[in-house]
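Below are the structure tokens for one structure; questions will follow.
One protein chain is absent from this view; the other protein chains keep their places.
Moving on to chain A:
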Amino acid sequence: MRDAHGAIPDISEIGQQQQLVTEKLNLSGMRCAACVQLIEFRIRQLPGVVTFQILPASHRAEISWDAELLTLKRILAAITDLGYGALPTSQSPDELEQKENKRALWRIFVAGFAMMQVMMYAFPAYMVPVPQLDGDLTPDVDKLLKLASMIIAVPVIGFSAMPFFSSAWRDLKNHHIGMDVPVSLGILLTFFASVWATFHGGAVYFDSAIMFVFLLLGARLIESRVQKRTTAALRILTQLSPAMAQRFLSYPQQAVETVDVVSLQTNDYLLVAAGEHIPADGVVINGESSCDEALMTGESLPVSKSIGSHVLAGSVNIHGSLVMQAKEVGGATQLSALIGMMESASLEKPPLVLLADKHASRFLIIILILAFFSGLVWWQIDADRALWIAISIIVVTCPCALSLATPGVMSAAIGILAKNGVLLAKSKAIQAMASATHIVFDKTGTLTMGKLQVREMLLASENSISTAIAMALACQSTHPVSKAIGDYLAQRKSHQDLPGLSKIREVPGGGIEAEFDGEVYRLGSLEFAWELHAHEISIPAGFAEQTLTVLANERGNLLWFALDDILRDDAIEAIRNLKNKGKTILLLSGDRLEVVNKIAAKCDIQEAHSGLSPAGKYEIVRKLQANGATVVMVGDGMNDGPVLALADVSVAMGQGAPISQSRSDVLLMSNRLLDLDFGMTVATKAYWLIRENLAWAVLYNVLAIPAALAGWLEPWHAALGMSLSSLIVVVNALRLYLLKQVVYLMPD
């Protein structure tokens, strides 16, 4: 390798005066060959770098440097200064997995190579019984070939098949018959019986044993690759956060320092250059750019950001410099919450899989007993074949469809959904989504954008402090209505001192209440205000069809706010699709009749209920379930807590409550209802594939086991059958990827 000046270093000099350190790095952000050249060129120029080589295919680099002239921190900083990400490999969760992967590939290679060779040795014995060929195999040569086969089989048994043996041993120690027990038994019996036959005469089946190991390893590899596609998304997420960040020493002065991302704190002012990953959740203070949030929200097009926009840790700042203030750092960012959620979902096993595992165990015990007794029976009939028939029975049965296929389908489903912005927090949701009959939508923030804007404000009575009180109350809540009112009032009367309020409390589904100057004030829905003053209400002209919020005290309504509520652009299409799937759609809202009916008419929803309290919504869902319905509830995750818990599947919009507080089963990260529709399609197909796999498993075993009992199967038939059956079931799971994925254009 060339050194910093392009010359090949003199070996004798290295190691004598220098403290040579070598490290492997994971690089990110390299989009082309020119990036690779740039980084290599610049880093090799650093004083102290001895060798630096990038492996573009794996996004890794190897660097060795003189520890007295340079530190790892400086090297990483140099790379990030260029606009790329760099992390030491040892810190990445990849490392151990890479080693495991390599071993697995080696095992398959050894098994495959040995399989080909052993076929060559076994071939003459196959040919001898054929009458057309004038073949002759003397006992000496026969033994020679068998010996050669045995020697080839040893590395396969000793190395390639080891995972099966250690897994079976682990199962047996836990008093549990797992899938690998009959597999290991089959392999070992075949091997040792063949060894005996090598020296004492008889048929040998080394080829069957090796082929069995090879095919099974192949099936397992494909299955783990499918699983990896899910966790690959997870791993990419963990590498999104940069290692370093630029922090302003005292904003608005321009001086910045480079700091470790772990030392960032809330309210730090940060500078994010073009091409960098954003280091924390926060708000843009200055600058204009667009950010790529694809991996977090599934939004495939960049989102434009300007002053006041929220930015997410881990997203990429594309073209302009941004100055931002950090609001959430480290473990509190949305990125961290997302990672945590995906990790726990992937560890969880849905009920169907657990059930399958339990049955598989019982099934295997029965098979082993069956094999033993049929071996005894055949011993009476034809002693030579008894052992081979027993082995065939053990080997041919496959609980693989139960233990292999279901996880395969589940992983594929979770992965595809995640790519389309649907985050499955609980994998059992797939089952419920597939069998859903009713879908219940909330209105504000779900069917509508939730970006409420105050269209008009009316003072019901002359009261100079009413707007100030309204603003003070609005600032106490993060509800979209409060935010809209707060923004509106801030624009009209800025810099006014907000009165101090006491006894502040927020009532879900109602509003906010507080006391000022001895009087109780409420900011919220008409009903909420009415509870306070119980006066006759006449809605001002022109306000009837709007979403209304009032500020009231005990004497009556003081301020009226009319709020605009925009329907999501894909709501109509999504609901149409869902109805075409045969689902019954409901709209439940706490808002007023006119507003709710207007939205229901636009979306073509037949059943809509207005003026509901959370208890009212709960009651409706409960009645549906009492009639046998499976209910999917789509809401904003926070205000409808009890109803969401009651529903069979709860779906929360991603823009709603902070992820960490959401208790729902599914998070619609992309906020697009069409993605929910796609999610239902995926869940239905996934469930169908699982049922197909189970049906195939039953059919296969029903045919194969009697065949083995009757002595119709040679060990190699059994090996082939079992392996192919596993493979079929795993490949069937891949059919899920054939589903057309939703591609949409962002509205201007």
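FYI, a contact is a pair of C-beta atoms (placed from the backbone, for glycine too) under 8 Å apart; a residue touches a chain by one contact, two chains touch by 3 or more; residues count from 1.
Rule of thumb we're sticking to: contacts and distances are computed from a predicted model.
Missing chain, UniProt name, options "Ger(X)C family spore germination protein", "Sugar ABC transporter ATP-binding protein", "Cbb3-type cytochrome oxidase assembly protein CcoS" or "Phosphoenolpyruvate carboxykinase": which is it?
Choosing among "Ger(X)C family spore germination protein", "Sugar ABC transporter ATP-binding protein", "Cbb3-type cytochrome oxidase assembly protein CcoS" or "Phosphoenolpyruvate carboxykinase", the correct UniProt name is "Cbb3-type cytochrome oxidase assembly protein CcoS".
Looking at A:A67, A:L144 or A:L355, which makes contact with the chain not pictured?
In the complete complex, the chain left out is touched by residue A:L144.
Out of A:N101, A:Q117 or A:T584, point to the residue that touches the absent chain in the complete complex.
Looking across A:N101, A:Q117 or A:T584, the contact with the absent chain belongs to A:Q117.
Among A:Q19, A:Q37 or A:S435, which residue is in contact with the omitted chain in the full complex?
In the complete complex, the chain left out is touched by residue A:Q37.
Give me the chain A residues in contact with the hidden chain, please.
Given the touch definition above, chain A has residues 2, 5-7, 33, 37, 55-58, 106, 109-110, 113-114, 117, 120-121, 138, 141, 144-145, 148, 151-152, 155 touching the missing chain.
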